[in-house]
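I'd like to ask you about the structure that follows.
Complex shown without one protein chain; remaining protein chains in place.
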Amino acid sequence: MQDNNKNEILITDEDALKYEAAMRYMLAKLDLINTGLSDELGRKAASNISGRVKSIESIKNKLRRKNRKITGKNVHDVIKDIAGVRAVCFFVDDLYKFHEQLTYHSDITILKVKDYIKKPKKSGYRSLHLICRLDMPFAGQMLHTTVEIQLRTNAMDYWAELDNQLRYKKENESSTQIGKKLKSYADEISSIDKKMMKLRNRISQL
Amino acid sequence: MQDNNKNEILITDEDALKYEAAMRYMLAKLDLINTGLSDELGRKAASNISGRVKSIESIKNKLRRKNRKITGKNVHDVIKDIAGVRAVCFFVDDLYKFHEQLTYHSDITILKVKDYIKKPKKSGYRSLHLICRLDMPFAGQMLHTTVEIQLRTNAMDYWAELDNQLRYKKENESSTQIGKKLKSYADEISSIDKKMMKLRNRISQL
Amino acid sequence: MQDNNKNEILITDEDALKYEAAMRYMLAKLDLINTGLSDELGRKAASNISGRVKSIESIKNKLRRKNRKITGKNVHDVIKDIAGVRAVCFFVDDLYKFHEQLTYHSDITILKVKDYIKKPKKSGYRSLHLICRLDMPFAGQMLHTTVEIQLRTNAMDYWAELDNQLRYKKENESSTQIGKKLKSYADEISSIDKKMMKLRNRISQL
Partner (left out) sequence: MQDNNKNEILITDEDALKYEAAMRYMLAKLDLINTGLSDELGRKAASNISGRVKSIESIKNKLRRKNRKITGKNVHDVIKDIAGVRAVCFFVDDLYKFHEQLTYHSDITILKVKDYIKKPKKSGYRSLHLICRLDMPFAGQMLHTTVEIQLRTNAMDYWAELDNQLRYKKENESSTQIGKKLKSYADEISSIDKKMMKLRNRISQL
């Protein structure tokens, strides 16, 4: 995994392995939290849990978007989501329950909370992002790895898929118009999320 | 797995194993179709693929709802979704693409198509259900197993989760009111699905 | 899950869920250890990692073999391997490396080490068994679950499979003879294990 321009190795195979291991270990934690929460709530909390390690190509693109030089140092200092996991839940309040449960894991330190639900991005994007430090024993020493946890509802995930497709298209007048339309749908979807949660509360009181 | 009332074995361990094997094999087929479709479309087709074998308790409840006697014969004659798989896609048209791809598998015979998207259930429930026969070699002979395939969008899946919770509550006036509200949300969600698909088409033409 | 004789519930669904969750979480830890060790050794450490929750039938049989009453209390006091995981490694010394790595996990307490490699069972059975306490946050509280970890080589695993089949046959003269033969093969297999390890060391020094 090399930057062709500089022939500098941006991420060693060793590092890639560690990010992969951290991602898988964090997935096991999300799975544990989901089992516990689902047991407590009497219904499935997350509908889907997944993870990925960012490809070297995506890392470079992200550095470019941030106007940062593509160096190994910047990869580690700037990119906080090389290892990333995601839990997709049915209801908005479940996301905050996931967040709370994560704080009970003594080997996870939440470094930063980006609540794009309370303050959506300009595009309309909503999700709860947690930048965490995961401490784990690895090959005889303690390893500290940054992992991004994304928590979102099915509805937000659905919207984000379209937003993601739009992002990589050339910017022109129609893309601006589509962006506006997409933003208005984000608000519509969010209002459905709220109504569904209210209805769930009424059902559970039956 | 016995019916306590009659001490008749409704599903032998042998049968349960076969349904489990058929379910897993069908999951592999959905995975293959998803990989192919995603490659063709240049984006993820299904966001989630899952399967389950119906528990003996659910089977009995379904027979009761259908006013049928709880006998081993009825289990096999009446219950067509003992083995069930589900693909959840982002867009409505992808569901029909999944359906089409399934017809290319010579060991799958689609016995019945229940299109609850074109004709939603009274409750507002939408999904595309396919009752299939899967032919597979098993322990030296050819086995023919009925498997239900459910194809639905993220939005339909989200709605179905709430509907499912309502279903098991006692019927009374408030539950009827909630049911009406849920139905109107189903229409709202479906209209979002259509708008998102239209927007996706515009994005892909950029 | 009931004991038919007494109609006492031996393991609640809630307990079963917790044992299942602990087993899965421990699997993730073995996976992490394996990734780290393999990285350190420059070769795959474990060839296979697996887990299971003991069925209610096996639990009862084990209590019977131990001449203990089948009660819920005895299930929890006597049976220490309701949740069990196993790592199968290529070489004997890797088993002790796994053991060492487990001690670096602050949420695992090794309660008992049964080293059936240094002191094989009369049958010839060899493996390293660790009875552990796993502390994990679950549904808002700290859960302490006993998990048995079995560490063995491929060769020991292979032998154990046959031994397991013999165990459930009625005892008679031929079974005693077969038992003796099996024991002598256990020694033969163990001697191969030692020779292979020695050869591995010579290869790695090339």
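We just call them A, B and C in the order they show up, numbering each chain from 1.
Convention: a residue touches a chain if its C-beta (ideal position, glycine included) is under 8 Å from a C-beta of that chain, and two chains touch if they have at least 3 such contacts.
As the structure is a prediction and not an experimental result, all values here were calculated from the model.
**Q** I'd like to know which visible chains would be in contact with the absent chain if the whole complex were considered.
**A** B, C
**Q** Can you work out which residue in C:73, C:112, C:144 or C:195 touches the chain that's missing from view?
**A** Of these options, the touching residue for the absent chain is C:195.
**Q** Determine which one of C:64, C:144 or C:169 touches the chain that has been left out.
**A** C:169
**Q** For subunit B, which residues lie in contact with the unshown chain of the complex?
**A** 14, 17, 20-21, 24-25, 27-28, 31-33, 35-37, 39-40, 101, 104-107, 136-140, 142
**Q** Identify the residues of subunit C touching the omitted chain, counting contacts across the whole complex.
**A** 43-44, 47-48, 90, 153-155, 157-159, 161-162, 165-166, 169-170, 172, 174-175, 178, 181-182, 185, 188-189, 192, 195-196, 199-200, 202-204, 206
We take it that only the chains that are shown with their structure count from here on.
**Q** Taking only the C-alpha atoms, how many degrees of rotation bring subunit A onto subunit C, rounded to the nearest 5?
**A** To map subunit A onto subunit C, rotate by about 180 degrees.
**Q** Any idea how many Å lie between the Cα centroids of subunit A and subunit C?
**A** Here subunit A and subunit C have centroids separated by 36 Å.
**Q** Can you check how far apart subunit B and subunit C are, centre to centre, with Cα atoms defining each centre and the answer in Å?
**A** Computed from C-alpha means, the inter-chain centre distance equals 38 Å.
**Q** Going by the contact rule already set, what residues in subunit A reach two or more other chains?
**A** None at all.
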